[in-house]
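A single protein chain has been omitted from the complex, and every remaining protein chain is retained in its original position.
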Amino acid sequence: MVDLIAKTPCADLLPIKVEAVTLSEVTPEAITSIMPYEGKWEVASEALKSAHGITLPGPGRSTGKGDIRAIWTGAGQAMVLGARLDAGLAPHAALSDQSDAWALMRLEGAGGEDVLARLTPIDLNPGVFKRGHVARSLLGHMNAVIARVGAEAFEIMVFRSMAGTAVHELEEAMKSVAARAALR
Amino acid sequence: MRIKCPLCGDRDSREYTYMGHETYLDRPGDEGWSADWDDYLHLRDNPAGVTRDLWYHGAGCTSWLLVERDTVTHDILRVELARDAKRGRG
Amino acid sequence: MRIEGYGRIDRDTPLNFSFDARNFQGFKGDTLASALLANGVRLMGRSFKYHRPRGVLTAGSEEPNALMEIGQGAARTPNVRATMQEVFAGLEAHSQNRMGPLRHDLLSVNDLLPNFLSAGFYYKTFMWPRAFWEQIYEPVIRRAAGLGSLSGQANPDRYETGFAHCDILVIGSGPTGLMAALTAAEGGADVILAEESAHFGGRLISEAEELDGQPGPDWVAEMLEALHETGRVRLMNRTTVTGAYDGGTYGALERVGLHLPMTPDLPQECFWRIHARQAVLAAGALERPIAFPMNDRPGIMMASAIRSYLHHHGVAAGRKVTLFATNDDAHRTALDLMAAGVEVAGVMDSRTDAQAQGDYPLFAGAQVISTRGRQALREITIRQGGSEQRIETDCLGVSGGWNPTLHLTCHMNGRPVWNEDIAAFVPTEGAVPGLTPAGACNGVYSTSRCLSAGVAAAGAALQAMGAKAPEMEIPEASDSPGKARALWLVEGKGRAWLDFANDVTSKDIKLAAQENFRSVEHMKRYTTQGMAPDQGKNSNIGALALLADATGRAIPETGTTTYRPPFAPVSLAAIGAGGQGKAFAPQRFTTSHEASVARGAPMIEAGLWYRPSYVPRPGEATWREACDREVTMVRTHVGVCDVSTLGKIDIQGPDAAAFLDFVYANMFSTLKVGRVRYGLMLREDGHVMDDGTTARLGETHYVMTTTTAAAGEVMKHLDFVQQCLRPDLNLRTISVTEQWAQFGVVGPRSRELLNTLLDSPIDNDSFPFMACGEVGVAGVAARLFRISFSGEQAYEIAVPARYGDALYRLLVAQAEALGGGAYGMEALNVLRIEKGFITHSEIHGRITAFDIGMDRMISARKMCIGKPAASRAGLQDPMRERLIGLKPVGAVKQLTAGAHLFEEGAAPVAANDLGYVTSVGFSPTMGHFIGLGFLSDGPSRIGDRMKMVDHLRGVETLVEICDPVFHDPEGEKLRG
Partner (left out) sequence: MRYSGWQVLKQGLTGNKGWQPAWRDPDPKPQYDVLIIGGGGHGLATAFYLAKEHGITNVAVLERGYLGGGNVGRNTTIVRANYGLPGNSEFYSHSLKLWEGMEQELNYNVMHSQRGIINLFHSDGQRDAYARRGNTMINQGDDAILLDNAGCRRLLPYLDYDQTRFPIYGGLYHKRGGTARHDAVAWGYARGADMRGVDLIQQCEVTGIDIENGRVTGVQTSRGPIRAKKVAMAAAGRSGQVAAMAGLRLPVESHILQAFVTEGLKPCIDHVVTYGMGHFYISQSDKGGLVFGGDLDFYASYAARGNLPTAEHVIEAGMTLMPMIGKARLLRSWGGIMDMSSDGSPIIDKAPVEGLYVNAGWCYGGFKAVPGSGFSYAHLIATDRHHAPAARFRLDRFNTGLVMDEEAKGSQHNLH
């Protein structure tokens, strides 16, 4: 009987640590995109709530309960992380398995904003980009999903095939921020 | 330059790509080639001043936007989802 | 020389540095310029055209003369301002733009023939004989021209870019800037205070001035503390705001590591993109030189610069100092020098009613009419009333008034306006939306009025943001603006310089006017005034004033040229930091990347991805040997190839079928569930955009594949059609390219291989040609598609990407067990050419369905994108170049892609050009080269003999035109 061994996107890339900031891989149980059909956002959100206890998030936001989270990832689109979706949702929305499409990283530590300021054009200042906020923007030359998941913690999603580039760019930014801090 | 995406909010223009004039929303119905098609694909008023054109928020929410702006001062006057603008045109 | 008790330098930290291989010592806080002056060095460079000796003129980034090369080898940086380079231990500086030592620059021979090198002389000569330009004249000119030199080696240092955001950006930290920043912060705004130099405080650090009764620098320290207390101000020193762009975006260059010895991981510079809702420009003003005869000698510098070197660096720029000024402000230099024990030999004030402010010899109504001293100033000649007099001096401070530093306000084509009261140009109102100029850069020259101007500007910025302007207490400060009177030119014997770097004199300006280059833009380009590294900061106003005189116009009528980004030059490594080496574009790796590399397969770029070129076996010396073997292996046994890089788009919804009918030329609503179909996608202009297969997995569920190259473009196109053309259709699309790892299993034994892995085996009936469906592999839910790009019986199996590596290794092992193995792009290309299949080599953007014999695929039963445009007469002309196959039939056996096709006997010239070759490859299956190409009226030329000519490769081959499908035209193998 043949057996296929699974590999995660950042298997041999993470974790890395530079001074106070660490970058580690996050591997959710599953990631499923949910795109309600015409006029079906509310009914899909209700179906999600009854099946998994969370509603669909509005633009730029995320909802969550326990280890299940839904993040807003584009016009009329959200992604549910942490659980296989109940088939009951199918008539209301297009569901598509994205579990293997994304490399998910967690950037943690004081100065995370400064690291991302080297790569992301959006303002991640805590006063503006609060816990639970999600943005689809750029990470260097790549498209990325960036979420604040704590006072000093961000989650970053890039396409799986670009995990190497993302880790390299984040590590360079971490080193540069640390080198500047050493001057002060 | 900055464009305020109706869904994502105010963003740097590096997140968007530009297609062309608003006329792209009004695809002619004729099955064969016609003067309307020549207008649609090629001829442009090309104003020096206020115009409306189509932008794609590729690095953001992948919405197409109809942006009213000034081609001389680069002021952005109004932004709406192209989907809503198209539906509004009936 | 160094003066005790002066300067904000750290005398406990001496620093050794070298200039032109001579060792010197400075202190922490010195600039290269101040340290060299302290050591009595005044010759620091050479001018561009006449190669005359040049000394430091200023104490800031506007320095035109003291440009040097810093560092060694690959780290060497040219054109560094000595006034901005802070000294650090081990700093190596070299003078530049010289042939031989700085003291004896051979190129200064140009200075002997100034009359023959006047403005624009090169437009009037060097025309004969024609070939001499590239061979002699241009190389000589280029050798003499240019300033510093690049090392020619790759840049080894680290640079970075960053984004910053704030409510109010304050540019400049003099009295205006500090008050603006404090007001803004007190008003509740998040503030960035950007200051170009290493220290905050602007002119206050360089003047003996008091605010609220305490010395300027102490007041500055207090203000910085207050700013820190608000918790809202981000202080960014060594940061020059270089450009104002749309939407409140500003470019800024921060010098991060340039003042330190090499520090690992520390960038040399950072190019910031700052987004500010409002901004206050508090950039101060620059002192204006005067054009008097022989005014370019080392030792002649700005009066305010002498004060900077004294107060900021504790250095006296000379032992016997004279001044030539048009205003009271410059007299402070005399007072400050005497207070420091330095001899002041005389103050020449052009105003007859000038009053001395201390016991120094004043020559009212006097002008300097000449100077002497080859390598450095020795003596000046002055004229007062009717008499002339010589004065021995080693340093002459000059002040023709002040020019507001308004450059950023011109970055959106705004032109400054002339203000007669201060005889200077000031910013035009609202030139840059959201940018409020205040203080000296707005023509307000007194410190106390600058303080209130800073408060007012910040107040306006707060109000513009909907916040309230706080009440601010204005410190008590001096309010002595003094009446300025302009003096542009002193007539006399000898050249009077305007642009010290590009050697533009008053004679050149007059010549431009004489030859009718009257527009200020013409004068600038004809004389090259203002095109040197200082971008006219020291010469623009003087030059346009002379032009006004020479053309009988007033200054406002003459107008000024405009300033463009950057305000100060920006290293390309900083602004382009995101591009160096591999960083230019992300790298995308397939799940089988390691496995391919492990087998020695060279990986070649395919868009942003990497794919194996071929998979060599021991004993194979060339790629051709591997490729021929791989092609035969696939034709006779089975081959495995990673196809994950092709775009895959999930399309679901009630109107998915109607949508596909609209974007594809051919029909998809008629495709049965469990079947796949080849689709041709047109652009709206009727030409082919992309092709690929689309599978129907369910009633309302399709998966579209695109080529690797067009994946992004197609995704954006589908979004455009859904949102901008057909919002009436109810469907949803999302990329699944990265969700699935997909592998081709190709060849006669492909089914046999799959059945060793599938949970339930398949056969020709359960899985016929063009079938698709869910299958299981070791319990993993996979997808199988029976499609072929080689003409063989073939399948593509897709598993969630996490299993990609494992499945690829398994498939290759099973293939090798069955006499086959892994194959790469070269073999894939030959296989598809043998079958007449096209790639983007054929559909290169100017090709229609008609050209590739697929016009029948444009369904007559429905509208689709591109159909109307494709029906234009010119795109249906049979004489268009249309797809054909070709093979060599003469003595020469080689075909080349990019060759052109001619009738057998025709000369290979444009008039006889009938077509071109797009793809070629040696076909081991056919035993000879085969190719695809386009030929005028191609399909009706099958069987004809033609001549293929490739001038570039020197290949001429007799070819026979044939049907593009060389191998198994009936397609039995596909359906076997």
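As written, the chain order gives the labels A, B and C, with residue 1 at the start of each chain.
Following the convention adopted for this analysis, a contact is a pair of C-beta atoms (placed from the backbone, for glycine too) under 8 Å apart; a residue touches a chain by one contact, two chains touch by 3 or more.
Since we're looking at a predicted model, the values are computed, not measured.
A.B. asks: Specify the shown partners of the omitted chain in the complete complex.
C.D. replies: Spelled out, the missing chain touches these shown chains: B, C.
A.B. asks: Can you work out which residue in C:G45, C:G201 or C:G243 touches the chain that's missing from view?
C.D. replies: C:G243
A.B. asks: Of the listed residues C:M412, C:A467, C:A778 or C:L818, which contacts the missing chain in the full complex?
C.D. replies: From the options C:M412, C:A467, C:A778 or C:L818, the contact with the absent chain belongs to C:M412.
A.B. asks: Spell out the interface residues on chain C facing the chain that's missing from view.
C.D. replies: Output for chain C: 48, 76-79, 97, 113, 115-116, 118, 121-128, 130, 133-134, 138-139, 141-143, 145-155, 157, 159, 161, 243, 245-246, 249, 251, 271, 273, 411-413, 507, 511, 514-519, 521-522, 525-526, 528, 531-533, 535, 564-566, 569-573, 575-585, 587, 604-605, 683-687, 689, 840-841, 844-846, 869, 872-875, 896-900, 908-910, 913, 916, 918-919, 949-953.
A.B. asks: May I ask you to list the residues on chain B that touch the chain which is not drawn?
C.D. replies: 1, 12-14, 17-21, 33, 38-39, 41-48, 51, 53, 55, 71-74
Note that only the chains that are shown with their structure count from here on.
A.B. asks: Could you tell me the distance, in whole angstrom, between the mean C-alpha positions of chain A and chain C?
C.D. replies: Centre separation, chain A to chain C: 31 Å.
A.B. asks: Using mean CA coordinates as chain centres, what's the chain B-chain C distance in Å?
C.D. replies: About 27 Å, centre to centre.
A.B. asks: If a residue has to touch 2 or more other chains to count, which residues of chain A qualify?
C.D. replies: Within chain A, residues 75, 121-122 contact more than one other chain.
A.B. asks: Which chain C residues sit where two or more other chains touch them?
C.D. replies: Expected reply: 163, 273, 275, 723.
A.B. asks: Taking the touch rule as given, give the residues of chain C at its contact with chain A in the complex, in rising order.
C.D. replies: 158, 160-165, 190, 256, 260, 263-267, 273, 275, 578, 582-591, 609, 650, 652-654, 723, 730-732, 734-741, 757, 777-778, 780, 799-807, 810
A.B. asks: In the complex formed with chain C, which residues of chain B make contact?
C.D. replies: 1-2, 12-13, 17, 19, 24-25, 27-28, 30-34, 37, 41, 54, 56, 58, 62-64, 73-76, 81-83, 86-87
A.B. asks: Across the complex, what residues on chain A touch chain B?
C.D. replies: Per the touch definition, chain A meets chain B at residues 59-60, 74-75, 121-122, 135-138, 143.
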